[in-house]
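Note that one protein chain is taken out, while the other chains of the complex remain in position.
A, B and C are the chain letters, set down in written order, and residue numbers restart from 1 in every chain.
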Amino acid sequence: MKKLINKPEDFVRESLEGMAVAHSDLIKVNFNPAFVYRTDAPVQGKVAIISGGGSGHEPMHAGFVGRGMLDAACPGEVFTSPTPDQMLEAAKQVDGGAGILYIVKNYSGDVMNFEMATELARAEDIRVLNILIDDDVAVKDSLYTQGRRGVGTTVLAEKICGAAAEDGYDLLQIANLCRRVNLHGRSMGIALTSCTTPAKGTPIFELGDRDIELGIGIHGEPGRKRISFKSVNEITEILTRSLIEDTAYTRTVREWDEDKGEWADVELIDPPFVKGDRLLAFVNGMGGTPVSELYLVYRKLAQICQQQGLQIVRNLIGSYITSLEMQGCSITLLKLDDEMLRLWDAPVKTPTWRW
Amino acid sequence: MKKLINKPEDFVRESLEGMAVAHSDLIKVNFNPAFVYRTDAPVQGKVAIISGGGSGHEPMHAGFVGRGMLDAACPGEVFTSPTPDQMLEAAKQVDGGAGILYIVKNYSGDVMNFEMATELARAEDIRVLNILIDDDVAVKDSLYTQGRRGVGTTVLAEKICGAAAEDGYDLLQIANLCRRVNLHGRSMGIALTSCTTPAKGTPIFELGDRDIELGIGIHGEPGRKRISFKSVNEITEILTRSLIEDTAYTRTVREWDEDKGEWADVELIDPPFVKGDRLLAFVNGMGGTPVSELYLVYRKLAQICQQQGLQIVRNLIGSYITSLEMQGCSITLLKLDDEMLRLWDAPVKTPTWRW
Amino acid sequence: MVTQAQILQWLQVFASEIEQNKTYLTELDAAIGDADHGINMDRGFKKAIAQLPTVADKDIGSILKTVSMTLISSIGGASGPLYGTWFLRASTAVALKQELTEQDMLELLQAGLDGVLQRGKAQLGDKTMVDVLSPAVAAFRQALGENQGTVEAMQQAVAAAQKALEETIPMQAKKGRASYLGERSVGHQDPGGTSAYLMLKSLLAVLENY
Partner (left out) sequence: MVTQAQILQWLQVFASEIEQNKTYLTELDAAIGDADHGINMDRGFKKAIAQLPTVADKDIGSILKTVSMTLISSIGGASGPLYGTWFLRASTAVALKQELTEQDMLELLQAGLDGVLQRGKAQLGDKTMVDVLSPAVAAFRQALGENQGTVEAMQQAVAAAQKALEETIPMQAKKGRASYLGERSVGHQDPGGTSAYLMLKSLLAVLENY
């Protein structure tokens, strides 16, 4: 294993230390428990948005902390969800009195840790809601699995909800918006290579010289199936068709019910894309893929969308939700409405984005 | 070779096609000969900045085309400098009547092709000056080599000169500014892995499991020497000391002499850094390195600079001048004066940067 | 009677079992998950052990509570909340006790399992730690019903756990990361089930030897 690290067990902390000195104008980093937060937090009267997850997906989430996006991010160990104390302390730090939204990717670890954090926060009278992102169409059903994983739509939801919070939306409005973004976003990815976590020191899975993993998760979880290597046009076609042809997806998720003061099971359905939809097309690199290659993916994606009568009105191309140095990509399509479009375009100032 | 490409010979063109559809609000792409230019070019009365070089270093240069930075970029084949006809046609396209600066990285191929382009442009009465970037301290002398290569400082020079052009500087002022940026910038890089060009299909050099290439060039040219793998702290120390301890560097370069209407040899000297200097610190990823690791480099770099009495006032961390999917990094330190600082902070709107 | 000293001893033995099986657990997780289970557990239990001196003279409930809090804030992932909850519920079941009767032990094991079920919502056959913990508790309960002592009941529990662990191999996962593999999860032993088995095995070893 050759990585730009010192000791594997210091990797996450030292990376955060680097971020802290690099971006002291935008963010602060708390250690023990670890979380990254806006220098100007708490912003009084504003809903605070907190996300988090395993490390190794940078720039997500810490790189998205700042005005117009996240108030705080809780980084776990590499590919391991963070712990409830991180989420609770982050909530205390950034609570501006208007409540907190936890944006949670649907992995058993993330879900359970954020649920515990929600319970802890509620016990301390901090108003918290949680919305799950589960957009990965590589996971077909929710009956026989943990349900769809949270991947690319997370990035878009954090931008859009962050802008809404800045705009003065209240907690319920933002939770509803976040749920809507999730319902209208679909993603799927492929891996050309595996990746090596510092702690393990060897590739977390083996992939033959002529194989690719279709439907890879962002933690290197094996995907839908292993297929033989193909041209970028063919790969893009497979991914895009999987997104476009995905039918309504139904599942039950747990959200906090404020009235009852307990968890409630909520049934949610993703409507499929239809001709005429306006889309945000997000081509994401897995960390080790050159941006030049992502443009080949986008090229083909744009052709297919045009043929299908889907109108790409915004795009995002780059490595934003990554798996360390993995080579590969994912595509996320998000159906935009006017409100989401306006919020997407709203100003943002974080270590990753400034516009 | 597993890459997100179709045919190797179509890679550069298809990547540019992807850029063109993705960023049609900012840039246009001309094919035959290939160049990328601002949608609003020519900007009347503004000096135009053109750069170019082999492909495979994305986002440099095409990702830097737009308001506040480049007017045009000329992409060659992968790791192969572009040709004079590209540079000439780009010049004709973006010439706003105030002259054109070619920013050229010091590689024999780039230098010769841009010199031919300069001669061709001059023959067609287009006012062109050329400034060389040669900032790579891995190359010790200029007597027994082609001279120092142009690496990280190129990115910074393009931003600063682009802002100056937007600000109304005239051609001579910008050429002088660009020369000054180059004289005050120093870079050096390392590779943890090789990279594979689409055309060759196999790694362009071999690097053992426990070796790193110190002083790597951005085309995978072998570096100063091969050393055994080290911690990021040690690597950063080696790179940073090489930059800080580099003494005055003297060489002769060819610049176009407008008065005489011919090439003139100009002697230039890089002043070394001294205590109290204000720096822009640029930690660059080679394309396949996760940004999380770059923050470990920055962390150590910041410590060393502080110990040495060098004050980092701006930083840039990310993969901006890359070698396809190579893993590794480079560090660039640029001594800033008030003027450069102001121009660095000035607005920019390109596919890569918006602020 | 299980003494407070034995509980402390058990935690030490379990932690060192985890340490010794760190790579094994991680490799199991590499096959059907994300290759971190051993690393996660080892990080958490190292921290938990480091806390033990602060509760060395406390009651068993307090000891388990401290372990729980440490696990919750240091393991992360799926196993963090699950083991954290197991110890939290176990601690509540034996609050303030200095030693544990057979019945206390049953309640401890049952409460831990219930916590895991509630937190993780897994069912029997989903290929998770539940598939190991659940038959173990049942065997322990049955042994008590047959008037066996703690050690004997624990022997039954560990035997049941071992058998159940092997039975996770042909299962198709329906919870946790392994569920994404669908049929490809068949043929691999569940990592969380394996660590759960080690937990019970360590407890038995202490009861037998100390």
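The definition used in the following text is that contacts are C-beta pairs under 8 Å (C-beta built on N, C-alpha and C of every residue); 3 or more make two chains touch, one makes a residue touch a chain.
Here the structure is a predicted model, which means the values were calculated and not measured.
Chemist: Just list which of the chains on display the missing one touches.
Modeler: B
Chemist: Consider the whole complex, including the chain that is not shown, and state which of B:24, B:146, B:250 or B:306 touches that chain.
Modeler: Per the contact definition at the top, the residue touching the missing chain is B:146.
Chemist: Quick one: which of B:6, B:81, B:182 or B:332 touches the chain that's been left out?
Modeler: B:81
Chemist: Which of these, B:24, B:108, B:250 or B:306, touches the one chain of the complex that we don't see?
Modeler: For the chain that is not drawn, the touching residue is B:108.
Chemist: Given the contact definition stated above, which residue among B:66, B:223 or B:328 touches the chain not shown here?
Modeler: B:223
Chemist: Residues of chain B in contact with the chain that isn't shown?
Modeler: Residues of chain B in contact with the hidden chain: 33, 54, 76-86, 107-109, 112-113, 115-116, 138-139, 144-146, 149, 197, 199-200, 204-205, 217, 219-224.
Convention: only the chains that are shown with their structure count from here on.
Chemist: Remove chain A from consideration and name each group of chains that's still held together by touch.
Modeler: Taking chain A away leaves these connected sets: B | C.
Chemist: Centre-to-centre on C-alpha atoms, which chain is most distant from chain C?
Modeler: Farthest by centroid: B.
Chemist: Using the average of all C-alpha atoms in each chain as its centre, how far is it in Å between chain A and chain C?
Modeler: Chain centres of chain A and chain C, defined by C-alpha means, are spaced 31 Å apart.
Chemist: I need the residues of chain A touching at least two other chains; which ones are they?
Modeler: none
Chemist: Would you pick out the residues of chain C that each touch at least 2 other chains?
Modeler: none
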